[in-house]
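Heads up, one of the protein chains got dropped from this complex, but the rest are sitting where they should.
The chains carry the letters A and B, assigned in the order they are written, with residues numbered from 1 in each.
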Amino acid sequence: MSEPLLRVEDLHKEYREGRTTIHAVNGVSFEVYPGEAVGLVGESGCGKTTTARCILRLEKPTRGRILFEGTDLTTLSRGQVRARRKDFQMVFQDPNESLNPRLSIRRTLREPLQLHGLYSSDQQLSEAVSRVTLEEEHLDRLPHQLSGGQKQRVGVARAMMTTPRLVILDEPTSSLDMSLRIHVIVLLKRLQRELNLSYVFISHDLSTIRHLCDRVLVMYLGRIVEQGRTEDVFEDPTHVYTKALLSAIPIPDPSVKRSRLLLKGETPTARLLVPGCPLQDRCAFVIDECRHPLPEYDLGNGHRVACRLAKEHPAYRTVAPTSTAA
Amino acid sequence: MDVPLAPRVAGRSARTRSFGYRSLKAVGRWRLLSFGVLLILSYVVVAAIGPELAPYEPNATHPQATLHEPTPEFRFGTDKFGRDIFSRVLYATRLDLSIAFSVAVSAFLVGAVVGALSGYFGGIVDDVVMRLVDVLLAFPAFILAMALTGILGDTIPNVILAISVAYVPYFIRLTRGEMLRVRTLQYADAAVGVGNPRWRVVLVHLLPNSLTPAFIQVTLVLGWAILDAAGLAFLGLGITPPTAEWGVMVAEGAQRIITGEWWTWLFPGLAIVIIAFAFSIVGDGLRDLLAREER
Partner (left out) sequence: MAEPLLRVESLRLDIADHESSRSVLLDVSFDVRPNEVMGLVGESGSGKTMTALTIMRLLPPAARASEGRIAFEGEDLLRLNESAMRQVRGSKIAMIFQNPRAALNPLMRAGEQVARALMLHRGLTAAEARRQAVELLRHAGISDAESRARAYPHQLSGGMAQRVLIAMMLACRPALLIADEPTTGLDVTIQAQIFDLIKEIQAETGASLLLITHDLGVVSEVCQRVAVLYAGQIMEQAPVAELFHHPSHPYTERLLGSILRVDQVAELDTSRAIAFASIDYDNPGCRFANRCPYVLEACWVRRPEPRWLAEDHVVFCHLRNEAGT
């Protein structure tokens, strides 16, 4: 396999909140290969957005390495990171909030080019808007003159201006109506192909992940609990959390009847570092073993699960050499 | 089937009534706002061409007509030196408005930039700035301006400086507060993400979006600055006789209250009250207008 474009190694991010420490991200490691779309899925507070912000150096990680094309971004100065920003971009969640309300679309799209010395003519801007199926007349509008779907397209266009290698998409469809969602997903897929991009797609919406991503990482309380090829994880979820998450999503088809795996209680805040499985307090299958540091079990094809139940999986062979620290 | 159900149905509810009432008030507010703007514009015109309109030089004396009642010749009467009060009020408009605008603009510029930087970067600098602001705000602006004028000396630039310093904390507070809100919005991150250096993030992306509350404050400060400058002059600080200035003139006229020469203090006094009133209603009107747009 080729070299990974992005390699995140043992990423930690802690926040001080008064006297307590919040462990938002707690030992996350993964890779993104060129041309690949990786889904990062989890519920609120699982640390998926913090992970993305650390990768983009919008926040400084507490610990860990972020290797982008072999360079550890965490060791670079602010200016050095800035020079590399043309290679990794982000699309934000809320289209109503992610565009500067006082800048025309033209200025918003021109800025990344100018900052990296790539601007030559307005031709580039026309191409950028047509790429996201907007019209040239939209260039001279202000954000509030566009609809939510159009604004989100501008957000996508802005991220693509400098032809980056990696684009991180933070819930780009969650504020859009379902009839718009599919258009944005199709657009993102097309752009990925045309511009040979790698995506890290952050979402709580598993159906979107399923249709866009090649690989998926399931996060809970700051840790990756299950990862693998999208097909493997969705067809054969093995961690109790992944199973519960998938079974909780209502299926828009009355002929499908499913049993639901309910989790007890609510997601706790990541204040205390407990050894063992982060799900232990909500899991119906918890035994003593789950309260001790547990390894990741490898089910082949990169399908790795941090749950003891994986040992009963037919594909389970050996304990993976790397174990997630607690 | 165009039965107007709703009036009968909802007419009893307080909500509908309050809507009608609020619309009436909204129209009233519009009128008031336009009226205020009109007043300010007429003052600006007078400030611009006042000297052309004035029949006499501000300090020209008419020894034969001291403390003369208002007549067609001396429309606002004359003072004890026989100077034409009408001409002096006209000339003073330029001075007082200039002071007000200089104060508002400089306090706004300094306050907005300091407030924005302080709010964006936070940390120790922010702590120091905010404690300083607290200290300054502990004094009423006028008392502070008085003390500063006393220290700096009685010249017009010093008056402007003193009053500006007194109002800078207001602008710092407002802009900082707005900056704290704006910097958490996603376009702040987006600006960093596309590769803006930090100074550009603050100055190009966040500062322009943090200025709305400070803009409104400018209008209010314009009015207060006129009152302060005149107040200082009235107390004999800052601008001193024989300068044609409304406060100075009121101070001189005040000696005549008991002797009955009412025109000596009334006309400069009215000039102050009307413009201060105009700035205040325009400031309030703008605040309402922008608050509604935010929604």
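The rule is simple: a residue touches a chain if its C-beta (ideal position, glycine included) is under 8 Å from a C-beta of that chain, and two chains touch if they have at least 3 such contacts.
These numbers come from a predicted model, not from an experiment.
Asks: Which candidate, A:83, A:195 or A:262, sits in contact with the chain we can't see?
Replies: From the options A:83, A:195 or A:262, the contact with the absent chain belongs to A:262.
Asks: Going by the contact rule already stated, which one of A:244, A:277 or A:310 would touch the omitted chain in the full complex?
Replies: Per the contact definition at the top, the residue touching the missing chain is A:244.
Asks: Looking beyond the chains shown, say which of A:84, A:106, A:141 or A:183 touches the absent one.
Replies: Of the candidates A:84, A:106, A:141 or A:183, A:183 is in touch with the missing chain.
Asks: Residue-wise, where is chain A in contact with the chain that is not depicted?
Replies: Against the missing chain, chain A presents residues 43-44, 133, 147, 149, 177-183, 185-186, 189, 204, 206-208, 210-211, 231, 234, 244-256, 260, 262-263, 265-267.
Just so it is clear, only the chains that are shown with their structure count from here on.
Asks: For a test of understanding, state which residues of chain B touch chain A in their complex under the given definition.
Replies: 185-187, 189-198, 205, 208-209
Asks: What residues of chain A sit close enough to touch chain B in their complex?
Replies: Within the complex, chain A contacts chain B at residues 53, 56, 58, 78-79, 82-83, 85-86, 89-90, 92-94, 97-103, 111-112, 115-116, 155, 158, 161-162.
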